[in-house]
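Below is one structure, written out as structure tokens; comments come after it.
Complex shown without one protein chain; remaining protein chains in place.
And now, subunit A:
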Amino acid sequence: MSEVVMQSSLNGFVSVKGIPEEFVFKQAPSTSSSTHSPAQGHLSMSSSVLSAELHNQKLQSNNSISLQSLEPLLKCNWNSDILAENWAFLFEELQEIGWDRIEELSADLSYLTIHSTCGQHIMQGIIPSAYPEAPVRIETYLPIPFTKLAKKLKECVEAWDVQLEQLRPFFCYMQELDNTALILDPQTPQPQHIHRRLLLENQVFLEVTVSPTSSHSPPHCRFIGPSNLCAVMSSRLSQLYQGWDSSRNLLENIELLLEERVRRRGSETLNAPQLSSTVSDAVECVVCYSFHSDTGELPDLVCDHCLQAMHHSCVYMWLKGLASSRHSMQLMCGDCPYCTKPISCRVPV
């Protein structure tokens, strides 16, 4: 078992984001008795340190990285399915993209993470064992589908950058909304989410779906709550679409045109247990007494008689056990667990 201490002598080559300058790489002891099994490396290696070393190598060996130069550097065999001679090819590609964009590279060379220039978005690449014959599989987290099949990883990253720039207005728009309004769903909005569930002060939920390519146009709206209140809100939708002003932000438009205030964020962070203290108790499902069900559902079903909110799955579980319930097609009908008046719920697939 050998221990290698790597020193990064940066010389202004790469920016260090708070990563320590000395990185100790330990080789874990081989668990198998066979001498042929490769040793395991540390989980992931700081790429800026690696890049610095490679830079040093390059300077020493006239701008070319050879495999031989890599091995003594690391003093162990990387536990990778990729053929050894292809490692250098991978490193070349990463060098082209720019080591400052590489967030993480796994020790078994099976996946890597690249971040955007603004640092807020990430892209993941899965490196197959047949690399470089088989291309790196790209995973992006964008609200629109992104497929770029290119031989070179650099081309994919460039296409991604272009896409991110085009989506910038959308991301800013959503960020503004997330910072002001109380968002009930998704709990932690990601760049790829285009819907947001808001709470209006009349206890009706509003689910907006924003178009990523034309974010400032009126979003698609869906109301969730007691049917009489939803009907009132839906009647205001035409004035919403007609009166929409893209120079105003989403909240301003909604509050003005639907004539209802939207619940704002509190100072606490939005994780589920605290959520029930900011949203009124009437909003919890009255069967399981929580906001998010086991399957992540929200209490969308509101009884028309007692106005209590419930999860479709909770009502289904309840009605399933009653002899008086009737089931036809996708609907289960029976007595509301709260007020015993008729209620119907979706049958889960």
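The criterion applied here is as follows: a residue touches a chain if its C-beta (ideal position, glycine included) is under 8 Å from a C-beta of that chain, and two chains touch if they have at least 3 such contacts; residues count from 1.
Everything that follows uses one rule, which is that contacts and distances are computed from a predicted model.
Chemist: Choose one: "Cis-aconitate decarboxylase", "TATA box-binding protein-like 1", "Proteasome assembly chaperone 2" or "Ubiquitin-conjugating enzyme E2 Z". The correct choice is the protein name in UniProt for the chain not shown.
Modeler: Of the names offered in "Cis-aconitate decarboxylase", "TATA box-binding protein-like 1", "Proteasome assembly chaperone 2" or "Ubiquitin-conjugating enzyme E2 Z", the absent chain's UniProt record gives "Ubiquitin-conjugating enzyme E2 Z".
Chemist: Could you tell which one of A:Cys314, A:Met332 or A:Cys345 touches the chain left off the display?
Modeler: A:Cys314
Chemist: Of the residues A:Ser106, A:Ser234, A:Asn249 or A:Ser290, which one touches the chain left out of the display?
Modeler: From the options A:Ser106, A:Ser234, A:Asn249 or A:Ser290, the contact with the absent chain belongs to A:Ser290.
Chemist: Footprint of the hidden chain on subunit A, which residues?
Modeler: Spelled out for subunit A, the touching residues are 286-290, 293-294, 308, 314, 317-318, 321, 337-338, 340.
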